[in-house]
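Missing here is one protein chain; the remaining ones are kept as they sit in the complex.
Moving on to chain A:
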């Protein structure tokens, strides 16, 4: 009996399948798939530019690490099984930051201010969120966001933005309208504590019956804990605005404020109507939508060692049981880009000497 004849069809199928699998691996490694799309690497390459700040986040590089707790009122208990959202207190790690990959950029003039938190109440009760000042995104897909970054980027030689390019981008993307409206009306304040920080992307709360409710959330200063905080202010009112330390004005101001007394935000959830599209981050939901205050984010301490926050990737897809991501394509893109940025800056801690810590 010859060896050749004794291979049955099934054995050929087995061998064939294994070889097809191996071929797929090699094709993936050689980058044959998905070339026409932006990837996590293209994003991070673009964000870091030609001279990356080694060891720093490729976006929101400059920030202040803080700690405190989330005091949940239990107001969302009927809508989500998440233990974090039942009545109780969960320790919190947080980070104020400004947009951009430069860890020494002047913070007061940054167009984007941010807050991120990480809550951990057990293996299936981890919740991380990274929030920005705008309530909406300009665009709804990773490809369009990449085009936006390109259109807005200053010319590397002149340092100037290209007005024509920007105009062409906005003309091609009417979905940017809500964002542009917000941009035109937004007045940056003197303090991180006076800003509203928005999840922008939507998520679902899931209750014990498996019922889903689409939500967005934002942080808003708690006026009881911080009397007078609602008084409008401008960047000029920041105590460091005219000082030699103006470059770090926002960070210094929030640190002073926290050392004096806790900075407290309400965590406000907005409930979507069935007519709202949870997968589209470019559309603002009407202000008549139901708002529920889930509790307070209480910031009690400045964490002096930056390595505490640096160890954390504030990946918006880390959600507790009882919450789910929406189908918003930006969420996935964020998660993948944050992971790539996290990998790079982690590696640089070992293999390169990172820049100074701000």
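The rule we apply is simple: contacts are C-beta pairs under 8 Å (C-beta built on N, C-alpha and C of every residue); 3 or more make two chains touch, one makes a residue touch a chain; residues count from 1.
The criterion applied here is as follows: contacts and distances are computed from a predicted model.
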Hidden chain of the complex, named as in its UniProt record, picked from "Ion-translocating oxidoreductase complex subunit C", "Cytochrome B", "Tungstate transport system permease protein" or "Spermidine/putrescine import ATP-binding protein PotA": "Cytochrome B"
Which of A:86, A:233 or A:335 contacts the chain that the document leaves out: A:335
Full-complex contact with the absent chain, from A:171, A:236 or A:350: A:350
Residue among A:68, A:142 or A:251 that touches the chain left out of view: A:142
Residues of chain A in contact with the chain not shown: 1-4, 6-8, 10-11, 14-15, 17-19, 21-22, 24-26, 28-29, 33-34, 37-41, 118, 120, 122-124, 126, 142, 307, 310-313, 317-318, 321, 325, 327, 329, 332-333, 335-336, 339-340, 342-343, 345-347, 349-350
